[in-house]
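Just one protein chain is left out here, and the rest sit where they should.
In order of appearance the chains are A, B and C, and numbering begins at 1 in each one.
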Amino acid sequence: MSKLWGGRFAKNTDLAVEEFTSSISFDNRLYKQDIAGSIAHAKMLAKCKVIADEEAQQIIAGLLSIQADIEAGTFSFDIALEDIHMNIEKRLTERIGPVGGKLHTARSRNDQVALDTHLYLKQEIVTIGQMLHDLEEAMLAKAEKHSDVIMPGYTHLQRAQPILFAHHMLAYLFMLVRDFGRLQGVWERTDMMPLGAGALAGTTFPIDRQFVAQELKFGAVYDNSIDAVSDRDYILEFLSFASILMMHLSRLSEEIILWSSAEFSFVELDDAHCTGSSIMPQKKNPDVAELVRGKTGRIYGHLMALLTVAKGLPLAYNKDLQEDKEGLFDTIDTVKFSLSVYASLLEGMKLNAPRMLDAVRQDFSNATDMADYLVKKGLPFRQAHEVVGKSVLYCLEQSKKLTELSLAEFQSFSALFDTDILEAIKPEVCVNARNSYGGTSPQQVRQAIERGRGILAAQQSTIDTCRQTKI
Amino acid sequence: MSKLWGGRFAKNTDLAVEEFTSSISFDNRLYKQDIAGSIAHAKMLAKCKVIADEEAQQIIAGLLSIQADIEAGTFSFDIALEDIHMNIEKRLTERIGPVGGKLHTARSRNDQVALDTHLYLKQEIVTIGQMLHDLEEAMLAKAEKHSDVIMPGYTHLQRAQPILFAHHMLAYLFMLVRDFGRLQGVWERTDMMPLGAGALAGTTFPIDRQFVAQELKFGAVYDNSIDAVSDRDYILEFLSFASILMMHLSRLSEEIILWSSAEFSFVELDDAHCTGSSIMPQKKNPDVAELVRGKTGRIYGHLMALLTVAKGLPLAYNKDLQEDKEGLFDTIDTVKFSLSVYASLLEGMKLNAPRMLDAVRQDFSNATDMADYLVKKGLPFRQAHEVVGKSVLYCLEQSKKLTELSLAEFQSFSALFDTDILEAIKPEVCVNARNSYGGTSPQQVRQAIERGRGILAAQQSTIDTCRQTKI
Amino acid sequence: MSKLWGGRFAKNTDLAVEEFTSSISFDNRLYKQDIAGSIAHAKMLAKCKVIADEEAQQIIAGLLSIQADIEAGTFSFDIALEDIHMNIEKRLTERIGPVGGKLHTARSRNDQVALDTHLYLKQEIVTIGQMLHDLEEAMLAKAEKHSDVIMPGYTHLQRAQPILFAHHMLAYLFMLVRDFGRLQGVWERTDMMPLGAGALAGTTFPIDRQFVAQELKFGAVYDNSIDAVSDRDYILEFLSFASILMMHLSRLSEEIILWSSAEFSFVELDDAHCTGSSIMPQKKNPDVAELVRGKTGRIYGHLMALLTVAKGLPLAYNKDLQEDKEGLFDTIDTVKFSLSVYASLLEGMKLNAPRMLDAVRQDFSNATDMADYLVKKGLPFRQAHEVVGKSVLYCLEQSKKLTELSLAEFQSFSALFDTDILEAIKPEVCVNARNSYGGTSPQQVRQAIERGRGILAAQQSTIDTCRQTKI
Partner (left out) sequence: MSKLWGGRFAKNTDLAVEEFTSSISFDNRLYKQDIAGSIAHAKMLAKCKVIADEEAQQIIAGLLSIQADIEAGTFSFDIALEDIHMNIEKRLTERIGPVGGKLHTARSRNDQVALDTHLYLKQEIVTIGQMLHDLEEAMLAKAEKHSDVIMPGYTHLQRAQPILFAHHMLAYLFMLVRDFGRLQGVWERTDMMPLGAGALAGTTFPIDRQFVAQELKFGAVYDNSIDAVSDRDYILEFLSFASILMMHLSRLSEEIILWSSAEFSFVELDDAHCTGSSIMPQKKNPDVAELVRGKTGRIYGHLMALLTVAKGLPLAYNKDLQEDKEGLFDTIDTVKFSLSVYASLLEGMKLNAPRMLDAVRQDFSNATDMADYLVKKGLPFRQAHEVVGKSVLYCLEQSKKLTELSLAEFQSFSALFDTDILEAIKPEVCVNARNSYGGTSPQQVRQAIERGRGILAAQQSTIDTCRQTKI
């Protein structure tokens, strides 16, 4: 099939090369943005008298009929036409005649594909922002629902100090709040209009880029045409955002997998989020959590791939940049699924609160409180630490818990211990005592939930504003 | 040497393990932040009556004398003391006695190291922001200085359309402007105060985290103690920022290497930025540009390393996170060097303007203008493209340039060609004609320089504000 | 639809989760291997009397009819059935009744999918090995065809010393020879039979794994069942091989892009391997080379993705490992295309030999020879280097080439110069003089071609041997 750029060529493209260099198999997902961009472009050309009004009307009608066909599933894409832009333009000319050839006046595929990708990503950012927000809501709800459940807090996967489950859940909430902040940064740098950059240097036609930006509800226009066609920062920044977000979800996944194990037994996932084994009838595997953890690698890979692609490329457009899309699309799909499944997974997850509390009772995670007890009686912290360290060693040798020591035993380590020590090292007391800002005490957690609620309300309003730019 | 946490241990650490787990060889670079943080902590403990005023005074005096020793080069670090925190605290106690042991009340190394890293990175962000801004200034100056130099613009490394060198330089300016925007995002999420999170759950002492934040000029306090000690987002986000920035510099480097080649000969670098060969006496190699391009890989590697480290870690602190620092430090050093050397490299780079213009004259990069000429006479763009494509093929077969065709030859391709065609395809005319917003015409480039100047002024004011938080 | 593992579950899988955890959309590509593996397993079960002979016959017939359906395009895959294994087994039971349920005796999906992937990769290694070999043949042919073409050799993209084009081509040949060696290592570690490992611990049935290995033409059997189901080394090693191979192709691509530029004009690619521009009629872009260079990032990404996935996973199988396949499949497709297109691209690439030679004549790449001339007259190399460096500086200031200096000028730099100096620094003489083993002289290049031919013959025999294990 003859190419739209074939004039200078004496020979056709190799068929295998055609397939290799074609992007239609994945960029067809941009059809709606491509058509919306072309309509805005046609309107602008007419407004600027580059084409006649009736020509613009014909073009727009033709484009809308193509969109209808695509959405009805009756449009057939042709890999020989390389990409979504050429597929649509070729069909347009078949349908409305040579005037279709006027649509590509004053633009190039370089700025056209940049426009489509910006439009597409903007829309997905809004969707992802909402899903992120919804997961935060689910976390907040989960924290509130179980606001009195005590569990061991860990460092180095060793029990460290007792905490509230709600406090633990809020740790993830505040990670996601930062992710939302990063997503806003991506939005800001995606919300820039590249059309009019032409191949790289601008165009000789008297166009109006601000008009196109307004039509398509962009907040800004690229200031430099070369930059406009070769910039992939916004995709890289999105992939960075996604990598850090997935990293957060991978940490949560790791914990849910741990908590679901026989050894922890802190939670039970809903059957709907697990699968079984083809051979072991007893198995109930936390597949969803494992898969989200696994898919983190995939997103890192996409980030690394595009960083590598972009490294050392001379300006402006190079074919290498066509590699930007598949990784972006797959990242969008993966992030959306992960966010949505996690909201429902958390909701369906049952806590085994007695087991969690029992875990706290069986360990030494109150040792810090025992040291703090001594400090409050005047011992420098370092000496208090030493005293308690020795007590723990003694307990380990005697197979006792700290709460099982007699006052005499306590006092053999330090004369400062008194009868109130046993009260001071109860789990509930330890939790309540961590009442500084951001700490795990019920009072602090309640306040943190309130702050979270305020942040989420502000997020929702940001999302709603961005959503209004939908075209 | 006895550890500060040794009470519970029956046996010493293996010496090789000590070396392996020790971080003092690289985290000593945080000494100033560690001491500033400890002083603020001591003041707060006194203010909150956790320790006595005179105790705080003793501690502060001791810390300041240690800082003096470190800066005088008379302090010896000990790897058995694991890290900068323990090195300083141990010495403090040796110097001021057991009261030194009170400093660690109500904090843990987990929140302490987080505090130090936040403080350190904040300061480096200001420095890097300034250097980034200075490089932008150098680009703006370079663009202005050579505002009339015409060169070929490239896509696919094939000559595409004539452009101004200044326009090309501005493409990089606007990339760096986005980098600056991303750096502000990093700042925002670095400017959060973690101290008071304790090991992970907060502390049982009546501390005042807002007071510490104020003392250390932080804009915000972490809302959740678990998050505060396990968050490494801000480092990852900084590494992402640095990766994209270095990607930009790698593109510029690639171009400077190309331009310095015998084949291009567009620029000559200053001897000060080149090195020679041990064997080939004629060589003058653009080493600096190559090394910056190469060091891009190193920064990508640091990003990938920390993403990998953080993936799937259960909350809260795990020793794996100690791996955050070396990559961060090396990234800071590399970015600072790259930015600073590039400002002077650009300044010292001489353009070979006649050669650049000559290149434009020898090629077909005016073909688009020839097609636009036909469009303006009424031909649909697609047909105009075809006509010009055939003309180019004809020229190639005849070894001619487009400017060497006779009118008869032009008209053999389309009757629309007239005598004004030769004027229309002169390089200067082509450049001037791309006069839409963001295009390469001298008028547009002048306006872009003005916009750039405005952006840079705003950046400087942002930097100055951030610099005031220096402690 | 009811799951094959549903007995223990009180509730169905969430539909979205089903889609998320399903792999049938990509693992259907393993159908042939899955069926071949099942047939071998069924034969073995019969041989070991675990099932009856006639049961095995029924199962095998059923499997073959399913394979026929798949290949006829009449088999419909169901995502609710999760993966290729369950899709086939379910259909088998529908077709031959409950005896189909006996096929899964003494195996698990864990060892089954491992088997399929090993079988699949083995076959693709043979194909890729052949394609790699064919590209090497094309390089060898290209080197031989242009065995007398002289071009500048570069370091730092600065002209360094004259070389033969054939010598340059052979540099790539020997890189690919190492790639072939690495591919053999991948083969060795892929050619291991995992079936019989069961879920992770082996099986309670008296099976014969060596029999299965023989049926499926494997060279070895996994020694440890846990390792057999959790090993993904062979995929990682393949991805590493592919990354290094693509890195090599990216270097060649970079050079072909440079050589195709107007500035170099060393080669002209066939129209069949280039594409044009939608806006610039004169453009002929080396898309294939750019795309191969770009796709290098994609392969690096797949490697990084799987390394990340595998990091820190406890034994044995975890769902994360399902992420191994898409990256593997895409890498296989990309590598195959890149190898095959490059063989034809090189064949179709025309050299502009006069331009290449002219480039050598216009530069200082004979400066080393001028220094060597002095060394042979007794000057220590370091002093000779200094003398020539000064001569070059003088030439640059005088806008002369070394070959344009008078004898008097030569002697002003060193009295050792004599009339034979002009002969000594001719390009042909410089090339001929580098006649040590592995050097660029025609004699050495001829010998290297001979060695290459011998290596390629041995490769072909290795490939043929491996190909015989095809099932």
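Keep this in mind: contacts are C-beta pairs under 8 Å (C-beta built on N, C-alpha and C of every residue); 3 or more make two chains touch, one makes a residue touch a chain.
Model, not experiment: these values are computed from the prediction.
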Contact set of the excluded chain (shown chains only): A, B, C
Listed residues A:Val17, A:Leu92, A:Met304 or A:Ala448, member touching the removed chain: A:Met304
From A:Thr105, A:Thr204, A:Ser260 or A:Ser338, residue that would touch the chain that is not displayed: A:Ser260
Residue of A:Thr74, A:Gln282, A:Thr419 or A:Gln468 in touch with the missing chain, whole complex considered: A:Gln282
Touch criterion as defined above, residue of C:Ser243, C:Ser344 or C:Gln459 at the omitted chain: C:Ser243
Contact with the hidden chain (one of C:Lys43, C:Arg91 or C:His104): C:His104
Selected from B:Thr117, B:Gln322 or B:Ser414 as touching the chain missing from the view: B:Gln322
For subunit A, residues in touch with the removed chain: 152, 155-161, 257-258, 260-264, 276-287, 290, 304, 307-308, 311-312, 359, 362-365, 367-368, 370-371, 385-389, 391-392
Where the missing chain touches subunit C, by residue: 4-10, 93, 98-105, 110, 153-157, 160-163, 167-168, 170-175, 178, 181-182, 185, 188-189, 196-207, 209-210, 221-231, 233, 236-237, 240, 243-244, 247, 250-251, 253-255, 258, 293, 296-297, 300, 303-304, 307-308, 310-319, 368-369, 372, 375, 380-383, 385-390, 392-393, 396, 430-431, 433-441, 444, 448, 451-452
Where the unshown chain meets subunit B, residue by residue: 3-14, 16-17, 20-21, 82, 85-86, 104, 107-110, 198-199, 270-285, 287-288, 290-291, 293-298, 300-309, 318-323, 326-327, 337, 340-341, 344
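Everything below uses one rule, namely that only the chains that are shown with their structure count from here on.
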For subunit A paired with subunit B, centre-to-centre distance based on mean C-alpha positions, whole Å: 23
Inter-centroid spacing, subunit C versus subunit A (mean Cα positions, whole Å): 33
Where subunit A touches two or more other chains, by residue: 4-10, 104, 110, 198-199, 293, 296-297, 300, 303-304, 307-308, 318-319
